[in-house]
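What follows is a single structure, written as structure tokens, with notes after it.
Here the complex is missing a single protein chain, while all its other protein chains stay put.
Take a look at chain A:
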């Protein structure tokens, strides 16, 4: 087989065309860099469209008491203080600006009475904070960024005579390898899905924005693209991953009927009055309010119901607890034999709001279930349960620039593929704003890095040949393993043994099985040719899914506590000494290496945003002593004045 390789030269290559990728590309193009966007799907189809609830930004349009400090506090609380504090700080400070900017690109958010962007309540957010467009905010975001890129291309057409003079979208293109020159990024190698032809991008700076890893799980809301490509590319290029043990299982995915299994029911169903009931008809969330949240949540149904109309004088309903708490509560109810026949619980909005009101507030939710499953959410309760939804872990990055840690230069990451921002658990609404804030930063800093280089790193011909051989191998094998069977087996291992509730014995078993799978994946074979062959594409993705799954399993076994998106049945509580540790994965040859790394110390003025009583639930005694010394100093200073 002769191998033709198309070559392109760019300053910045952005891998991934979801919210983070597009925002990074816009910034790189605005910085004057020649920019390529690599999209595994068609332009505008990214998984970002699935985000329904909204984008969190402390604009204070609905409640003027909201500000970045409150948002920062909510984010840290949601992440159980494992977040990279600097990322949480930048995110809280910059997200309003990023949202307002979208309006200048043409976004049309829902409005308040005085014409500002409306904001809605969401689990874990103290004030109404989520900018939204009905329940299709993710679509609005992706379309807006897509149209902004088109408008930049129109400008380039005017000035250079070519739409693609400075920014080009490579749709349906998959990157299989990053190519290095020493420890510097030199380019990226991949194939066009459509033709199966290979393509080489020579570029000194690469931004990873590939999203998450959910396709390794059997019940997931994620699309086929979510195979952990960016995570694996980063590892193989010498970067590190952190927090890989933390996966978010959305508490309310549909469990019945099968045509909608895994599809999320947005949290705003609960924000708008929906309640969770078990098979006995009992509203069970009141039994599952953890001590750390006791003060903020209602104790009776009456108080909870008053909150919808009078949030200032009543505490929130426990249905609005952070996602992991809700997921765990549902899991416990099902295990206690109070679940639905399909293994979930009931989410009831039908008996709480008039049908007309449900249709008005949740139009695409209503439409989706009516069409997909013939379920009328205004007439009957939904059957919901935990679904793999989001990975908190990802590429360890410098908080300000998004540059990957480890021994690689010129590699940046933003969005779900990066780690640290959300700690052990992400608040709903924080991912869309995360995409914008850190997408912009990664694009900006990747451009600055490319600008600052004196010589362009060179791609080695031998590396390209090796990448070609590796990519063609599954097509050239006869009678090897079926990629679809391998994926199903991997999903079974991860779903059953590294799922929402974890145990030591099962995690150890998962590592044995993953090693076995890794062996089988080296023998994977794809029937057919190179043109748009999904079996071949999956065969190539499996390698990434496996290495990332192994990171998750190893980190989950190591972390002997329960925190956020990591629940160990054998270590059911949060342990303050574990809060001070990030688990860092790297590759040593083809083996996953796991190390402990201390968390950066939260800056004084930020930690002082919290009550001592609250911090006492999270911090070790030494850290508390430090905090006391700090506040003691502050009191002393005040007294001196």
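Brief remarks on what is shown
Methods note: a contact is a pair of C-beta atoms (placed from the backbone, for glycine too) under 8 Å apart; a residue touches a chain by one contact, two chains touch by 3 or more; residues count from 1.
Criterion: contacts and distances are computed from a predicted model.
This figure omits one chain of the complex; the name its UniProt record holds, of "Probable membrane transporter protein", "2Fe-2S ferredoxin-type domain-containing protein", "(2Fe-2S)-binding protein" or "GntR family transcriptional regulator", is "2Fe-2S ferredoxin-type domain-containing protein".
Note on the undisplayed chain: of the listed residues A:44, A:187, A:238 or A:402, the one touching it is A:44.
Residue-wise, the contact with the chain that is not shown comes from A:140, picked out of A:66, A:140 or A:506.
Against the chain not shown here, chain A presents residues 41-45, 47, 49-50, 59, 96-97, 100-101, 103-106, 108-111, 114-116, 118, 133-134, 136, 139-140, 143, 147-148, 150-151, 153-154, 157, 163, 171, 194, 218-219, 223-225, 255-263, 334, 341-344, 364, 367-368, 371-374, 385-386, 482-485, 488, 492, 495, 499-500, 526-529, 531-536.
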